[in-house]
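For reference, the structure is listed below as structure tokens.
For this depiction, one protein chain was excluded, whereas all remaining protein chains were kept in their positions.
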Amino acid sequence: MDKRTIAAAVFFSIVAVFLIFGALFMHPFGDPTEDDMDQYIIDNTQSQTGADNGVTSVVFDYRGFDTLGEATVLFTAVAGVILIFRRLKK
Amino acid sequence: MIYNIPYIAVVTLVLIGLYAVIMKRNLIKIVIGITLIESGVNLFLITLAYREDSVAPIYHGSGMRLMSLPVPHALTLTSIVIGVAVLALMLSLIIHIYKHYGTLDAKEIGRKEE
Amino acid sequence: MMGMSKIVKTMVSVALPLTLIYGLYIIAHGHLTPGGGFQGGAVVASGLAMLVVSYGSVWTMDRIKEKHLSSLESLGAFGFIGLAFLGLIFGSWFFNNFLLGNEYLFGMIGEGASNINTAGVIPLMNFAVGLKVIAGLFAIVLVMAYATSKKGGDL
Partner (left out) sequence: MNGFENILSDLLVHSPALIVAIPLLGAFLTPFFGKVHNTARNTFVLIIVLLTSFFSFLLVHDILVNGNIHTYVFGGGSALTSGGFAVRILFQVDGLNAFMAIIATLFAIVGVIYSWSFMKEHTGLSKYYTLYLLMIAGIFGMVLTGDMFNFFVFLEITSIASCALIAFYTNKGKAVDAGFKYIVVSATGALFVLFAIAILYGQYNALNIAVLASNIQFSFLDRIALVLLISGLAMKAGIVPMHMWLPDAYGRAPSSVTLLLIVATQASLYGALRMIFTLFGGQLSRSVNEVGGIEINVNLLIGAVLVGLAILTIFVGVLMALKESDFKRMIGFAAVAEIGYMILAIGAALTIMFSVNDLETSRLALNGGIFHIFNDALDVGLLFLVAGAVYYATKETSLNRLGGLARNMKYTTVFFLIGLLAVAGMPPMNGFSSKLIIYQSTFLVNPILSIIAILCSILLLAVFVKVFYSAFLGPKQAKYEKVKEAPKSMLVAMAIVAGIILFIGLFPDIFISNVVEPATRALVNSGEYIQYIMGVI
């Protein structure tokens, strides 16, 4: 047991205690304390976006910019992987 | 208490992952740890979406029943794709590290770098 | 890696078209049923990954270059952001759903009915993202498999 392991173990146990307490403080499963924003989306999706699938309307319309970011992340990863495995000599 | 069991599961997953990241020396195990944290967080997001007695937010044939929240579904989708991207990059770096050092042990690599 | 046995190859050649059609179906119906560009793209890409597994990465790399996949992916990404820019031009906001309410293409507002001609730009974006994800995931799998194969190495 070197010093680094002990420090890591202490850090880990602190995180564990706080997270488990946090889980006990969460609202009961299946009964969110606040759901007004999502209820608004559910009520208005069809008239505002025309889509039948609520999740797709959020993904591509209400939070479309996130999806652009997400597509960019995948693009970045592909570019990165190809860059890493490129041929080094011209 | 019984209603908090999904959250306990989430925290357990996250903690197992965190344990692997900070305690393990094998690079593949570190990557598995990060993936586990990621699954925990995704599970947490999906858990937040559920309302009792609800159906998926698709209108056709739902019969005006209570629907689960759509935003966490969208966030989880984004987060999963990001996870795939990070995983791909980490694994390709590991392939290269193995080519250079012939080992995946973090300590061994540190020694060979000196 | 020279690929797997004949049985596996035959099975893949039977399963591959079905997988592709299923994936494309998921992409096309993204705004109506569970799924969408990402999910359908992942299905198609996994079908193509089957090809890599059964026939070997060198065989696949001889036929499909990662350069072309990368261009295809750029095209998909460009289509996606291009639709967003069209929203800025025709709908006066970036990412505006400018096709909604027109009479010709995807303009209808589907009141409960599963009509594919609905939801404005969402189906088009699904196609763009689908193309992107197919090309992107397949490129990642192909490049990583090629890099670890015996003959391969750097691209």
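Every chain is named by a letter (A, B and C) in the order it is written, and numbering of its residues begins at 1.
The rule we apply is simple: a residue touches a chain if its C-beta (ideal position, glycine included) is under 8 Å from a C-beta of that chain, and two chains touch if they have at least 3 such contacts.
Because the structure is a prediction, the values reported are computed rather than measured.
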item	value
Neighbouring shown chains of the undisplayed chain, as defined at the top	A, B, C
Of C:V44, C:M61 or C:A77, the residue in touch with the unshown chain	C:A77
Contacts of chain B with the absent chain, listed as residue ranges	14, 18, 21, 27, 30, 34, 37-38, 41, 44-45, 48, 69, 71-72, 75, 78-79, 82, 85-86, 89-90, 93-94, 96-97, 100-101, 109, 112-113
On chain C, residues whose C-beta touches the chain left out of the figure	70-71, 74, 77-78, 81, 84-85, 87-88, 91-97
Contact set of chain A toward the excluded chain (per top definition)	18-19, 21-22, 25-27, 32-38, 40-41, 61-66, 68-70, 72-73, 75-77, 79-90
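To be clear about the criterion, only the chains that are shown with their structure count from here on.
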item	value
Separation of mean Cα positions, chain C and chain A [Å, integer]	22
Distance from the mean Cα position of chain C to that of chain B, given in whole angstrom	23
Junction residues of chain B - those touching two or more other chains	56, 58-60, 77, 81, 84, 88, 92
Multi-partner residues of chain C (each touching 2 or more other chains)	32-34, 38, 112-114, 137, 140, 143-144, 147
Residue ranges of chain A touching chain B (in the complex, touch as defined)	5, 8-9, 11-12, 15-16, 19-20, 22-24, 26, 28-32, 35, 37-38, 41-42, 45-46, 52-55, 57-59, 63, 66-67, 69-70, 73-74, 76-77, 80-81, 84-85
Residues of chain A touching chain C in the complex	46-47, 49-53, 55-57, 59-61, 64-65, 67-68, 70-72, 74-75, 77-79, 81-82, 85-88
Chain B contact footprint on chain C (complex, rising order)	32-34, 38, 112-114, 137, 140, 143-144, 147-148
